[in-house]
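Working notes, beginning with the structure itself.
Only a portion of the chains appears, each positioned as in the full assembly.
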Amino acid sequence: MRSVQRHLLSMRPVRIVPHVSLHAEGSVQVEFGNTHVRITCSVDERVPSHVLGTGSGWVTAEYGMLPRATQERTQREAARGKQSGRTLEIQRLIGRSLRACVDLKALGSRTLTLDCDVIQADGGTRTASITGAYVAMALAMRKMKGDGRLLSMPKLTPLAAVSIGICKGHVLVDLDYVEDSTAEVDMNLVALEGRKLVELQGTAEKGSFSQSTLNDMLEAGFGAIEALIQIQKSILNA
Amino acid sequence: MRSVQRHLLSMRPVRIVPHVSLHAEGSVQVEFGNTHVRITCSVDERVPSHVLGTGSGWVTAEYGMLPRATQERTQREAARGKQSGRTLEIQRLIGRSLRACVDLKALGSRTLTLDCDVIQADGGTRTASITGAYVAMALAMRKMKGDGRLLSMPKLTPLAAVSIGICKGHVLVDLDYVEDSTAEVDMNLVALEGRKLVELQGTAEKGSFSQSTLNDMLEAGFGAIEALIQIQKSILNA
Amino acid sequence: MRSVQRHLLSMRPVRIVPHVSLHAEGSVQVEFGNTHVRITCSVDERVPSHVLGTGSGWVTAEYGMLPRATQERTQREAARGKQSGRTLEIQRLIGRSLRACVDLKALGSRTLTLDCDVIQADGGTRTASITGAYVAMALAMRKMKGDGRLLSMPKLTPLAAVSIGICKGHVLVDLDYVEDSTAEVDMNLVALEGRKLVELQGTAEKGSFSQSTLNDMLEAGFGAIEALIQIQKSILNA
């Protein structure tokens, strides 16, 4: 029934390939079906001014899309001379989400930058980015520990993200581009392990939705997030 | 207990002053306590290219803050040469929300631009903007009807917005700046009359939150939105 | 005869409302008829590099217009990504004028920024800005004195500004937008109390003008400036 063969509450095939970059401290390629995002985690021994002197570290994110990641070619943001509102909104979301799962004090006075670059887009690029960025960040910390830059691993709470939508009245998780374009409600859910909400952004694309629909969507979303966290763990424990 | 004397689930004093602009087709100054936003609704007989030829109209929003609307002076975005990610995110939210409450077909092939300029900021500028913009838009349509530019009023469903937070474990609505800075969870709710969700954005600023907390926050938010819609109606029926 | 009922050499109704901002050290809303400008004076304990180390302070200004301050909506400069030549020219004029009326040495090594934001425009926004900025600056200094940040008030010489034009051969002061659009000569006069010239900018919009016309315009302008200085004093002494 769905454009990729699967149940309404199933994820597309998910793949997280670790260590895809020769240079970065941590890296993955994350794939939710045909959505492919390359993520690197870079460590900088400086911190932005607003945390300077607090002893705390910082985690930030940048997001981009290759011009032909999309069905129609999109203008290159570097050529246009500015990042779109959509780009800025997404990278702020990724940064906030990642900061929620790590003990910034224990990170020490350094900055981790998660670069999430969409190689190919088919819906759900921001949720794939968050889910993959968690793994890239964990790998970077592990490497810092291995290199002696960190004495102990900062506490990390598993975190993942998924999109949920209402299409023709049905709750769907992990919408691809076609589904997303026709959804009546579009929601992005970011949560820690154990059904703990970190970010929730729901938008009625047509009309509005009720609180009971919201609760059905959350139920579906939490299920998908649990599945994603299992995949993250299998990669990190491999 | 709260920085303005009021109950946990009460709004600050709300004021919507209509017709504050000599030039604009519709205008209000909206005040949630010390947060003051000047809103104009401008009519342009052209539409953006993505709706051109569909017969439909369009509603969009721009958001800005005077440099000293804030406690410390903020750099002027026009001088800096670009709008911040926060600004772009807020104006996208306002535009999406306003499009949810109006019949764009009935508007005809024209664009309404809601300029929301924060004169003074004390938390909740985006929710005040949405709540006031609804009234400014209704006034502009009424004027267009009066001038014969519209044959009949397009259907408008009352829409308002409020912020909700968790501070020291308590649910609060309409947070001022001090409350907002210390909240554990920060949520913005946009809804149509009748508890119909249009936008829901919740962020755990510290840690995470449960689905049951979410439902408590929604309950509080819907109450405040009902109160706001009564104020909007009293202005529009005056 | 004039679009607002008044004599050729009369100002429109002038209103200066002090303390309009919760946050700024000094603030006013100044109104010349339908031209309304909100002005804040912000204090920063740093100085620009060209006065650093001289012991002197600095006064600077920024100018903006809300998009629908004008009859037709103007594009937002922050969205366009740069300030227009007109904006830069006006804010340079305001800054220069304000520096002429204050003892920068006595201000100490700090910067005052006058933000002049036009809420509604009907001609004369720059002269209203200068006239109001004088009061906002005086209020800010008084507050600094009250807070102990200044041991004594720096000497301030009353300063105001007015536009003067030639319309159909007649000298007019304080032109509104319609008058300004049709004037043959357009002049802006900034002066200290006692007919002391600080800035004089005259432009022949059609043809040219003689020295004798210039002197008639100055005479008219000095009269209006004296009236404005009386209004400033009544506010500051209230």
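We call the chains A, B and C, going by the order they appear; numbering starts again at 1 in every chain.
Methods note: contacts are C-beta pairs under 8 Å (C-beta built on N, C-alpha and C of every residue); 3 or more make two chains touch, one makes a residue touch a chain.
Model, not experiment: these values are computed from the prediction.
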Since every chain here shares one sequence and 3 of them are in place, how many copies does the full complex have in this file?
6
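In this text, only the chains that are shown with their structure count from here on.
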Chain contact topology (line, ring, star, complete or other)
line
Name the most central chain, where centre means the mean of Cα atoms.
B
Subunit A onto subunit B, same sequence, C-alpha superposition: rotation to the nearest 5 degrees is 180
For subunit A paired with subunit B, centre-to-centre distance based on mean C-alpha positions, whole Å
28
Between subunit B and subunit C, centroid-to-centroid distance (C-alpha), Å
33
Where subunit B touches two or more other chains simultaneously, the residues are 82
Interfacial residue positions of subunit C with respect to subunit B in the complex:
21-24, 27, 34, 38, 40, 42, 44, 62, 64, 66-71, 73, 76-83, 87, 113, 115, 117, 119-120, 122
Complex interface listing, subunit A residues touching subunit B
82, 84-86, 88-89, 91-92, 96, 100, 187, 191-192, 195-204, 207-211, 213-215, 218
